[in-house]
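The structure is given below, and queries will be raised subsequently.
Rest of the complex left out; these chains stay put.
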């Protein structure tokens, strides 16, 4: 089954491209076979910032943060399709940098970023989806989003 | 107009290379066509650390932080010239990772890192200057600098 078909079979839908309010950067840049993805924040289906804001371990529960990381990932999938036309063009996920907006003392950061890793592996499978990762706690993230993730991928020519 | 000429036309000047006090790392490393730039801090024209120190949203205003991000970027331009001889060798800005030393509750991080993105786009134009970006809030940065930025670029052979 193609990855695009797998995505649909799982009942998932791509959101609209993440809205960046005219900020002076691009959501992605393709250099040869390497696709760079900007830091993505959690978005709703229309590409607007998700409503759940605040620090994980305080206003935002770990469960909400896992879901936020999943929403970030769907937005990254949308950027991949915008960049190269299809999820099937991905040859490898190389690197995921997962940042969590932590309340003081919130240390169980990896399970939050699993919301991203789990979805990548579910959709792309173990071979294509295998990725290196850091999952770390930030002092603040833009506009109070609970999770922000950037990534680098290898694209099939 | 060449990018080097554009740079001069804008009345800009390259600072001396960032002083790193014999720390055991390099400001840049070129691997094939990919140029890696270390985390740069704001520097004055002589390459010394800029005097404005502290947390953005407390000791440092957002306007000062924007200016600090601009100074960081001029230092990165100096590292590019030191690495490959000319700004015209840049084929693409690929990735900018912008880190702001935030006071608790300071969330308007992207406008600070615009001090970097705006200058890149002003000097290099939309095609070469287009870049992916993350703009995030750190708990502390070395010696209390308000902004630190690292980047990856594509170099013309």
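Letters A and B mark the chains as written, and numbering starts fresh at 1 in each.
Convention: contacts are C-beta pairs under 8 Å (C-beta built on N, C-alpha and C of every residue); 3 or more make two chains touch, one makes a residue touch a chain.
Everything quoted here is computed from the prediction, not taken from an experiment.
Engineer: With 2 chains shown in place, count up the copies in the whole assembly for me.
Structural biologist: Counting every copy in the complex, the total comes to 3.
To be clear about the criterion, only the chains that are shown with their structure count from here on.
Engineer: Through what angle, between 0 and 180°, must chain A be rotated so its C-alpha atoms fit those of chain B, rounded to a multiple of 5?
Structural biologist: 120
Engineer: So the centre of each chain is just the mean of its C-alpha atoms; given that, what is the distance between chain A and chain B in Å?
Structural biologist: Spacing between the chain centres: roughly 25 Å.
Engineer: Which residues of chain B touch chain A in the complex?
Structural biologist: Listed in rising order, the residues are 92, 94-97, 102, 104-110, 114, 117-118, 121, 130-139, 152, 154.
Engineer: State the interface residues of chain A toward chain B in the complex, per the touch definition above.
Structural biologist: Residues 23-29, 31, 36-39, 97, 99, 138-144, 148, 150 of chain A touch chain B in their complex.
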